[in-house]
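Some notes on the structure that comes next.
Note that one protein chain is taken out, while the other chains of the complex remain in position.
For chain A:
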Amino acid sequence: MLRTTLAGLRAHKLRLLLTSLAITLGVGFIAGTFVLTDTIEVGFRQKFTADAAKISVAVFPKAEQNAQELPFIPAETLTKIRAVPGVTDAQGLVSGPTPLLGKDGKAAGNFPTTGLSVPSGPLNRVVLTSGVAPAKPTDAIMDDNTAQTRQFAIGATITVLDAKGAKNDFTLVGLFDTGVDQQLGYTGAIGYTTDTAQRMIDAKGFREVDVAGADGADPAQLRDAVAAAIGAGYEVKTGSEYADELALQSNVDTGYLTLMLLLFGVIAMFVAALVIYNTFNILVAQRTREMALLRCIGATRAQIFGSILLESVVVAVLSSGLGLLLGLGLGAGAMAALGVLDAPVPVGAAIALTPRTIILAVVIGLVVTVGAALLPARAATRVAPIAALRSQVEEQTFKAGLVRTVFATLFLLAGTGLTVAGVTTGGSQESLIIIMAGGGVFFLGVLVISPVLMRPLASFVGWLPRRLFGVPGKLSVDNARRNPKRAATTTVALTIGVTLMTLISVITATTRATVKAQLDAQFPVDYMISDQRGGDSLVPRALADQLRQRPEVGSVIEMRRADARLAGPDAALDTSRYQVGNFPIAPDFRPQATTGSFGDLVAGTAALNDDVSRDLGRKVGDTLQLTTKEAGPVTLKIVATFDRESTDQAPITLPDADFERYFGRLDNAGVYVNAKDGVASDVARRAVEAVAQPYPTALVVSATELRGEFDDALDMMLMIFGGLLGLAILISILGIANTLSLSVHERTHESALLRALGLTRPQLRHMLSLEALLLGLIGALIGITLGTVFGWAAMQTFPFEVLFRAPVDQILVFLVLSGLAGVLAALLPARRASRASIVDALAST
């Protein structure tokens, strides 16, 4: 029996390869994920261990209770550490924003460049790529990327703003690599001597103190000695403990990456399982006579069952092995790509192929393949020996059985119920998970019921081809309807990919529209000016005043902010700080109130956003007591409430004059600018930039740019998900090709008959292409429907009003691509069928 199976496999190498390909791709993706993330993890560990080797002990400040920020480590502590016996060296480290000015005199980038101290001696962890470390107070070093994009070379003079905003000039003496630090990679970095760094950042001490011990000294003993010397209030770790902590942190990050990639791997494997299931089903159906003959000559049912399973095991082992190789290639390729893109991951580590990867790849490949072949193998055992004597394979007749109907109904109802429950409870993380579960269950229902859907759908989709393409069109529709079970499995594989693509495109389109509307409501302006350093850094009033002088500028809206606690009896109720803001005076600043009216906002009144109003239980007409900096406690009458999402006002908004009286003459948290009507946008932009030029950190962002950045981020997401789902779609196309080529094989006689009756070769090819087109379109239609409905449902869980959008253009593209995918899949089978000699085809049985 074993020999028969193996001989059969050898005789059909191509079929074996095609079948294996689906599993190979899935296993390859999963193995590739592990290879990639393992390699990254190994790289991180190597990097951290190398860093930690330089440090015996590291000291960190411990956060005080309720403190917003970590305290500094004072200089006295450093002195104490240096005095601990066994300590050969100790260096304090600091880092903080020190905005680099670009050649245009404006602060470079959207975020301030990070300044950091570069200690001298063996404790230095900064890796120089060229030049030397800073030695004098006027020396600085810069990361390669920033140097390249801002066009600074060693020897150049760079200007950097210190914490007070004053300009400081430095000589660039070296360049360094930010390595795996994502934050530094993003903002760019400048290194100074420790003293200079402290002065630039205005640090009252250090963020970290690294300690070196004598060679051969036990770090743990040194740790305890240091801890004892400096007392409580610090966290003291050995170098290797610190490295472990960092590695753990980075592993958590890589863990998310693994999880996300694996999710797509699992989807691909599920699709591959459907393809395998279908392939084995068709193979069993085609080999009915072979099976019957084996039964006739004495093979038992168990032997038949075993032979099919054995075949699946061979396929599984072969494809898992190939998949593992593919995974190695994918992992190495991805690492190379990350290296080229200069991503903040450690490159250079050897590609890691762990036993876990190997075992998982083989086990997953085996379980999925053999699992998918179980049902077909069972079907094979039901072949009666007498079938060997029948000449014509009987046409499959399909009726929706009671079991199928009951199960499908149950799944569909449960899925609908869960989804409805998720939508109606709305607004939380749990409801999204409920809807996702509902979607999954509903999909199972669709999977079960899909054979019943195939015939009506084929008639529906085939309406046009039937009329347009004459006999090939009609026959292709008939063939698509012919074996609903087979058609269903084939198309459902494609449906999975299309559903998820549609879901993602609906979600991104809806997010895009919703966020755009929110941005329009919150920033109904052309330009926004804020300080690049963020936080408490403000935009001077003088800038706003100068803007008003320009003829190109229509209106200037100044937003000011302050923090305040509630006062009087209200203070007992709520001790937290509230953000208070002014109501800007500008003709075109006209936000909408939810209740009350902004028109009533006169001296002694306030407007609250809906959240604060609800939290404090205050409505329009109630009063609120506030502790103010300049005027002490004041009582405010609430005259309006507004939606947080609809306008960019502080939760507690006061009339402009009141705000100034209560909190003093503050600078602006933000300045919004509208161009005058009729002024070209580039002219207006130049005018605004010109006014902002003397203020290095005043960052001008146009509303279009902001929307553009957001659009880019969404497009990027769509592309990444699309790319990852591409694998599942590719496998489903293989499935269509496989099904079709097996069907073509099955219909050799029919094709020959049609050719004898006068169907030309192109007509026969078109017939098969059309059939594949129909299958593709049916799969896409189901997927698009599911994706749109569940995309809508998922968006209902957002805690705010969403503008639902189904991107018709993208969805049409999915439909067309699915159809094309089908046609592409039919290319080879159709070619083979049309090339076959009529006489040979008629002679074969």
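As a working rule, a residue touches a chain if its C-beta (ideal position, glycine included) is under 8 Å from a C-beta of that chain, and two chains touch if they have at least 3 such contacts; residues count from 1.
Please note the rule applied: contacts and distances are computed from a predicted model.
Student: Name the chain not shown, per its UniProt record: "ABC transporter ATP-binding protein", "Peptidase", "Succinate dehydrogenase iron-sulfur subunit" or "Prokaryotic ubiquitin-like protein Pup"?
Tutor: From the listed options "ABC transporter ATP-binding protein", "Peptidase", "Succinate dehydrogenase iron-sulfur subunit" or "Prokaryotic ubiquitin-like protein Pup", the omitted chain resolves to "ABC transporter ATP-binding protein".
Student: With respect to the chain omitted from the figure, which of A:262, A:753, A:803 or A:827 is a touching residue?
Tutor: Of all options in A:262, A:753, A:803 or A:827, contact with the hidden chain holds for A:753.
Student: Sort through A:162, A:478, A:643 or A:689 and give me the one touching the missing partner chain.
Tutor: A:478
Student: Return the single residue from A:121, A:255, A:401 or A:470 that touches the missing chain.
Tutor: Missing-chain contact among the listed residues: A:470.
Student: Would you write out the residues of chain A that touch the absent chain, in ascending order?
Tutor: On the chain A side, contact with the omitted chain comes from 391-392, 394-395, 397, 470-471, 474-475, 478-479, 481-482, 749-750, 753-761, 763, 837-839, 842.
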